[in-house]
Structure formats: structure tokens, C-alpha cells
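Rest of the complex left out; these chains stay put.
Going in written order, the chains are labelled A and B, and every chain counts its residues from 1.
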Amino acid sequence: MKEDVTRLLEGVRDGSVSVEDALHQLKTKPFHDLGYAKIDTHRALRQGVGEVIYGAGKSAEQITGIMSAMLSEGQTRILITRIPLEKAQEIQKLHEITYYPEARMGILGGMPEVSGKGTIVVATGGTSDVPVAEEAALTAQFLGNDVKRLYDVGVAGLHRTLAHLDDIVDANVIIAIAGMEGALASVLGGLAECPVIAVPTSVGYGASFGGISALLSMLNSCASGISVVNIDNGFGAAYQASLINHR
Amino acid sequence: MKEDVTRLLEGVRDGSVSVEDALHQLKTKPFHDLGYAKIDTHRALRQGVGEVIYGAGKSAEQITGIMSAMLSEGQTRILITRIPLEKAQEIQKLHEITYYPEARMGILGGMPEVSGKGTIVVATGGTSDVPVAEEAALTAQFLGNDVKRLYDVGVAGLHRTLAHLDDIVDANVIIAIAGMEGALASVLGGLAECPVIAVPTSVGYGASFGGISALLSMLNSCASGISVVNIDNGFGAAYQASLINHR
């Protein structure tokens, strides 16, 4: 954005851009306005990644509209998160997407080459955490990362965790996904030498309070090198993990 | 209590107890009334343990009054919990108690013989949890148990935990004390084969919310065989552990 402003100012000085035009460009250029959504058409270039549509709270019509606008701007790979099967089927009538039911994601244009430096380990405490883990794993792959899945390695059966010590120590980033007491993040944080991004899940009942228990547990981890994202936010964890893996 | 009623009824049938007296006894017998407190003078016999005074919210005068009443009823060992040094010093003017500053407890009459079957392990996640742990350990000893202290064995340094695998596996009951994320209970619960009583502590800051984080974490533990007591309630954990250890 900074460069855009510089270039615009240079144009004004050269006389190649009028003041009115410059003001107008500042206001209208960087996105495509659909009324219900402003599409950031420069972001893919600027940030070097495919574009993502957060599907929750958007109708199939709105999503396909946004996709069409993106495609018309030259975007070739699109990730759509948090869409149920029915909505995906609606979208598939217009655009060719692969739908991943467990992760509730759709992908247009397939997975890219691996561009990240190391491996992103995606670990879960239990079987019920797998949907969130798949959202994270597929997002990380979509963003060009090598991914290693370690599912059901919760600390109540510590030998299951320790059996994967190799993968844990070799990881470049770890995404630790757990509901209930969320202790997985602390144990992995103590064993690993890389950043750990913790994802609390809404799995559980009673005093798990829809993920609050795991969230608080992870925020209070005694292990260093852990940060936390929103409950069930597999996408967000993978996005940051990818940024780290591309440093 | 049941036996008391039976005996009373037999007295009434025999004519040795009048109906009025029986009613009167039911109402006045089982405790000593000091106005501000009713002292349960039969409980020591009935439950086979020394008597305990919960010191918080009671003045030194009230505590010494209760102690005097207990002593006059034949009690020989008394435990007083949650009293600061100054209150203990006030009490020491009248009654000979040993004061434990870290646990903030006073004990009259010393520790009894060990009567419990096995060892009660008292483990903490960190150094800051030690005051609660000492409250638990001393209470357990006061109630006739062999106690093994394992302090600062939190799971963020897993090798510290695993180094005590012997003690953990050999325990008859474990008291797992931790603040912050409270993951110690889950890991011990997964390793041990005995009941684990978890004590969340108010140690921590920010999103530990005075122990809520650890409390929720422990209530949601994926490991089986864990139950939980109130935040910082070392006494309560030790009391139940002793009951279990005397089964």
C-alpha cells in the first residue's frame, strides 16, 4: 500500500495524474465493490497467496459472485471456508471446486507447489478434534506448505504423544489442536523447539463451555513459545503458521 | 447418628428416658453451643479423626473459644487452617500450637501415627503452588497418612514429571496441584493407576482468572480417575485423599 501511495504521488508531480484522479484512485482502486462485499483484488499479488473467502454468513449467491469477480481479476486458486455440503453443491453449479466434507472447505484450482521451508505439524488431542485439524491442514497445504498430521495424541495417554517425538522435534511450526482441558499445547510446547500455535476446540460438554476451558488453558500455558487463536479457528492457525514457515 | 437414635428409642421403650428428655437430647446433645459456633463434640469419635477448625473469617477469640470447648470434651489434637501469622501468635498465648507459615496452619497435639494404607503423593506444577501443597501435605499427615512431596514437576518440562514415574505409579492416592493451565492433573491421571484429586490454584495472572482456568482444565480432563476440589483447597483434597487411603 505504501508503494501505491508513493507511485501515485510521483504521478501527480509528473502531471500524469491529476489531483482529482489521485483522490479518486485512492478511494476506488484497491477493491472491487459488489455492494454486499468489497473484494480486495490486489491482495493476492501483494501478499503472494491465493485468495480466501470466509463462507459463514454468506449465501451461495454471494460466494459465487465474489468468486466470479476474483476470477475476472486473474485469480486462479480460491479457498472457501466454513461451507456446509449443500452450499458447496450450489457453488459447484457455477464453479469447479473440490469439496472437503470433514473440513467443510472448498478449493478451486487445486493445491500449489510446496514453497514453505519446513514441515508444519498438525496435532490433535482426540478424534473429535479432526474436523478443525483438517481445516488447518488443508489451509496450510493451500498456502504452499508441507504438512504432517498427528491425530489423537492427547496427553492422557502420554506414550501416544511421545511416540511422535521425532516429528515434534523436527517440525518448523506446530499447530496444537485440542478441546476439553487443552493440555496438548503445553506438553508439545515443552518438547518442541519451534513456535506452537494452539487452537482450542469446542469439543466437549459441561464445563468445557464450548471451548472456553481449552482456550483459557492454552492462554495460561507454562510452556514458552505458544500463542493462541480463536476457538475452532483452524484456518487462522494455518495462515499464521504459513507466514512463519515462509519467513 | 443412626445408632444414637436407636439407643434413644430403646431408652424410651424401657422407660429409662422420658419422651420429653428424648426430644431434648435429640436437640441439644450432639454439639456444644458457643453462640457464634456449634461445636460438634462427638465427631472425633464418630469419624475417628482429630478435629479441624476452619480459621478464615473467625477471630482469634472465637478460635481459642472453640479450642477450649474441644479440649474440655477430651479432644487432644486440633488442626486450624487458614490463619495468618498474627492470628496464630494470638492463639499461642492461650494454646500451644505449632505454626506452619507456608501452609498458614496451626496444629495442637502433634502428628499422629501413620494409619493409612499407602502413600499419598502431593505433586505441584510449579514453585508458586507450594503453599497450597503444604496445606494438603500437612493435613494428610495430621490425618495419619504417609506423604511424598513432588514439587515443581509441571508438564512444560516433561522430563521433570517422568523422572518421578516410580512415585507416581506406586502412589495409593495422588493430589495434583497446579495453577495456570492445570495440565498436571491430566498427565498424572494418564500415568497413574490410582485416584487423582486435582486442586486448581489461584497462582497466575491475566486469563488465569484467579484459578478458573486451572479449575476448568481439571474438570475437563480427558484422563479417567480424576476429581476436583475448590481452588486452593489443599485441605479438602487431603481430607478426601485420607478417606480413600483409609478404605
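Keep this in mind: a contact is a pair of C-beta atoms (placed from the backbone, for glycine too) under 8 Å apart; a residue touches a chain by one contact, two chains touch by 3 or more.
The structure displayed is predicted, hence computed values, not measured ones.
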| item | value |
| --- | --- |
| Number of identical chains in the entire complex, 2 depicted | 8 |
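What we mean here is this: only the chains that are shown with their structure count from here on.
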| item | value |
| --- | --- |
| Mean-CA-position distance for chain B and chain A (Å) | 48 |
| Chain A residues touching chain B - in the complex, by the definition given at the top | 125-126, 154-158, 179-183, 186-187, 189-191, 204, 206-209, 212-214, 216-224 |
